[in-house]
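A short write-up of the structure that comes next.
Shown here: the complex without one of its protein chains, the others still in place.
For chain A:
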């Protein structure tokens, strides 16, 4: 992706004369690059080692955990029994399925509604659109705790507790403020003349939206969807509140209760379960990292 090429600043060589005088790398340059290497290695070890340790741990047996030093490598590199235990006894398969069933429909709803609203708020001309945008923005600030209890009462009265619907509905709504905000920003960067030309050529507003607006912000929609995916997939608060049965739990709630189920002592399956949870996001990040980084920082108002 083009983002990879973001021109990292080239700090010019210390001073031109410096270079010409000393052809071979002078000692202070060598020292400098050793320092750079060491510092880079230090940063990477801090970030990467815990994850490596996690994967190594998922391959160890219980006795290895208790008897071998914590830095030891696993005795067998093909011991995947922990993963089997995590998925079968730990119910991780069910939890992952619930997550998928809750996350993707809400993602689709949020994006669909949010993109249309962003278009109406930024491209179309009407009184009160500034206020409406502010109203949506205010939603970014409101902590989830403020809406939890009334929602619980509502879902209870309507009688949809005990299904995944509370999750889908809540996620769709909670994602809206950020989606609307980001989409409005993206539409703002599209030259107005394009939409005006389309209407002059006789396109009605829906044609302008579907044939002109959407294709222009297609990339942005994908970025927003990606950001929202991580927020919803990693959510704990909503999922914890509205999943009142074990077979409704999302992967995060399931993982939280995992240690309870096996007790803190059953290390192998716990490590394997954490690994499985991490791998999902890792896989996405592996392919789309530049876009994720761009999108996440663009959505940083969410904090």
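As a convention for this text, a residue touches a chain if its C-beta (ideal position, glycine included) is under 8 Å from a C-beta of that chain, and two chains touch if they have at least 3 such contacts; residues count from 1.
Note that in this section contacts and distances are computed from a predicted model.
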| item | value |
| --- | --- |
| Per UniProt, the name of the complex member that is left out, chosen from "RNA polymerase sigma-70 factor, ECF subfamily", "Acyl dehydratase", "Peptide/nickel transport system ATP-binding protein" or "Carbohydrate ABC transporter membrane protein 1 (CUT1 family)" | "Carbohydrate ABC transporter membrane protein 1 (CUT1 family)" |
| From A:107, A:123 or A:164, residue that would touch the chain that is not displayed | A:123 |
| Residue in contact with the excluded chain [from A:27, A:69, A:130 or A:191] | A:69 |
| Option touching the unshown chain, where A:190, A:216 or A:256 are the choices | A:256 |
| Contact set of chain A toward the excluded chain (per top definition) | 4, 6-12, 36, 39-40, 43-44, 46-51, 53-54, 57, 65-66, 69-71, 109, 113-114, 116-117, 119-121, 123-126, 132, 135-136, 139, 141-154, 156-157, 169-170, 172-174, 176-177, 180, 195-196, 199-200, 203-206, 208-209, 230, 233-237, 240-241, 251-252, 255-256, 258-259, 265, 267, 270-271, 274, 277-278, 281-282, 284-285, 289-290, 292-293, 296-297, 300-303 |
